[in-house]
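Note that this complex is displayed minus one protein chain, with the remaining chains in position.
For reference, chains read A and B in written order, and residue numbers begin at 1 within each chain.
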């Protein structure tokens, strides 16, 4: 019976790991729709209460800062014009209640009859399970313009390191 | 033994949920390859027999309408020129035999030596399990050009509501 219990527990742990993986992917996939809808609360709720969003040197700390960014005239003008923050599939590394994820994104903005690609960016996410819910503790984003910091983010993300 | 059975059934239900999630993602990820290959049957088969595709006011009803859209001269010309319907990762909410998914997409079209971004669009999918197979019952798509309907689709999708 002990072997049976061990087998069962192993299965349960692997299942939990897959759920974590799915939950983290869904969390990150929610960012684009949230900011393209111009919804400050939906975007801010993806971060831990004291979470950080460091984007090319602009450092937002806590949900109020994220909310303010989405509510800003600059962002709401983008939404009114038509924009799409398009994040790709992530590589996710889960270690207990912590995780690292990495992906790239394109941001396109309405321009005449079509859209122009405004930015292509590397993203590194540090995440934590808080009250059984995954949240972003630190998101670091650097534009892919030759900046070696962007390459470092990608390499660290693939290695699953912070 | 009863507890053991309950534990087992709980695991089986969670596993089923993960499979649903994967199957829905695969279904939606099949759309781009199907229409970019210009394959009317592959595209139409993603919908329920009476499924709806409402794209910026153009309402297709049933698989014959989807098939006709992919077979149309307008679409086949796009395929011959070179196009890519690029749908991003979805946020999926499963409730029994029903599900809601939301994602964004870019459509690029060959133009000279490269491609131009023709459209950026918000997509809301209502899905149903039919004969153990997930199918699209209604897909609603609105271009991200400032149209508030596109934002509403994203917000409803994130909330998992129809």
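Everything below uses one rule, namely that contacts are C-beta pairs under 8 Å (C-beta built on N, C-alpha and C of every residue); 3 or more make two chains touch, one makes a residue touch a chain.
Not measured: the values here are computed from a predicted model.
Asks: Thinking of the whole complex, not just what is shown, which of B:44, B:66, B:99 or B:117 touches the missing chain?
Replies: Touching the chain that is not displayed is residue B:117.
Asks: Touching the absent chain in the whole complex: find that residue among B:6, B:26 or B:161.
Replies: B:26
Asks: Which chain A residues touch the hidden chain?
Replies: Answer for chain A: residues 7-8, 11, 14-15, 18, 21, 88-92, 102-104, 106, 116-120, 122, 143-147, 150-152, 154-155, 157-158 touch the chain left out.
Asks: Identify the residues of chain B touching the omitted chain, counting contacts across the whole complex.
Replies: Touching the missing chain: residues 8, 11-12, 15, 18-19, 22, 25-26, 28-30, 32-34, 36-39, 42, 79-84, 86-90, 106, 108, 110, 114-117.
Please note the rule applied: only the chains that are shown with their structure count from here on.
Asks: With centres defined as the mean C-alpha position, give me the chain A-chain B separation in Å.
Replies: That pair's centroid distance is 22 Å.
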